[in-house]
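Every protein chain of the complex appears in place save one, which is left out.
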């Protein structure tokens, strides 16, 4: 995972593959123009099409802890890799999973050379999560998700303490999300030490998703250029 | 749903989209040659690619009962429809769901004009399942799944009683599965009154999946031609 | 199950066993005085104590579909029977279970001679539920639960259609719940053909739970006496 990074979670906001592709391509241009990494977490049915047409890292939104073979209705790490995903979100607040499955899936993703972005809802879980060895921990206070009030402004201590907590495992990145909507939200998150930001509704419910991502990417670029 | 039908559940037996496409195209030829309907239930990541290249009904293996919008990691009826699916398996023994979700999802699929194949594990559930209004009920005794011993031969009474039970809702088809592996297994299922058969391992673990489906399709054709 | 019946779901409204016993005993007096059956669905930790001290039918609020032996943390039909329960609620809107588990647990309860009260959220599920063979189907539109607006007054057609639907299995009773709070709510439910009513918050959040139950019981008695 190249950082700093913006992760855009498409959730189920856009079901048309044509429009999802348009959004993805516009974001790709922003990413190139500003030299900022942007990853897209898309529905499983869209992974192949988007990853084939867009040169951004494409993530799944969830994977199941089932083995290949006689399993029906599961999406596994191998399956999303084959479809072109570079990794997946894991344990999102809208798709929590069991502790043992978190560990199993991180291990499988790792052995496949894939990224795992393990979501947690509180700073107290950042260190335990980091010790499980994901690529990144994404901390998102659920009460701010979709609220338009950003965790970095409203609850800066969550970011700064998470940044400290993640150091228990030096190889793990710390990403923050929930309410991230503006250039300032991202600047603030980067100042507090985050390796990236996650966003969903602020991007996907906008009339111009790429413009929102552009604000985020500019913040990252400006912060990088700051002396 | 055109019946009699063969439903092939790919499960997670084949993760390469190239090989999954090859298998699908070979089965498509069999279906055309013999004039027998064959539906393929494939992983969510493969629905778009296979449905775009193969003119057979493509089914998902599972859908979630979540609404569009702020949901992460879900596969909904709308999403699989957009990807090209004609319907989905539901409540497979490897992916059981809650009673209320069964009802919700059948209703959503129906309002989208899609097929729902509701799986149950025993004849006693065929009538309740049929009353929930799916396109078809697929009865599969779990102990015979993947066993090579077919429900139609080993437990014919399950088939005949299910055929009777499904009549509680005249618009619902009755499909049988579990251990269906040979021409004779299918003949027997059709004689007992089934509207189709489901198969997975017998097809997908074969060196020549299309040849196995061809045996099944021949059985259906021969039975149809029988005086 | 003797009907007409009032089922009081204690939920987690009262954690003190002393107060739960007091409430149970007061309700027992009401039941005796008016000759109306009242069953209490109590937390698993309270079943033994309440059933030992109160001669009303005591129900669990949920049971798991696990076998005896090497299972940890489960509450099974055998366990609640041994503790003194006469049956259990099943698939309550706050504890939905899988379709196959509904069937398994009803079968186990039945073979133990215990009552099963299968909850569903809509009239469309009453017939399928009845065909699974529970002692009673309890239909509760979730949007009215705890609302104080009773299903029998606000949505009488749900009651009357459920009464019709349950007849698919003559041995199954039809109970209605959600918002049942007053004498009139119960009268109306009985007029519409229900075999009983379920209540929770209207009773348990009252300063005098037994007085609320007394209103319900009077309604049942008066309706019974009506020419």
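Each chain gets a letter, A, B and C, in the order it is written, and its residues are counted from 1.
Quick note on the criterion: a residue touches a chain if its C-beta (ideal position, glycine included) is under 8 Å from a C-beta of that chain, and two chains touch if they have at least 3 such contacts.
Everything numeric in this text was worked out from a predicted model, so none of it was measured.
Contacts of the undrawn chain with the visible chains, over the full complex, involve A, C.
Mapped onto chain C, the interface with the missing chain covers residues 9, 11-13, 15-17, 41, 43-49, 60-62, 66-76, 78-80, 82-83, 89, 92-95, 145-146, 200-201. Not every partner is drawn; the one left out touches chain A at residues 91, 93, 96-103, 120-122, 124-125, 127-129, 131-132, 168.
What we mean here is this: only the chains that are shown with their structure count from here on.
Note on chain placement: the centre of chain A and the centre of chain B lie 35 Å apart, centres being C-alpha means. Residues of chain A in contact with two or more other chains: none.
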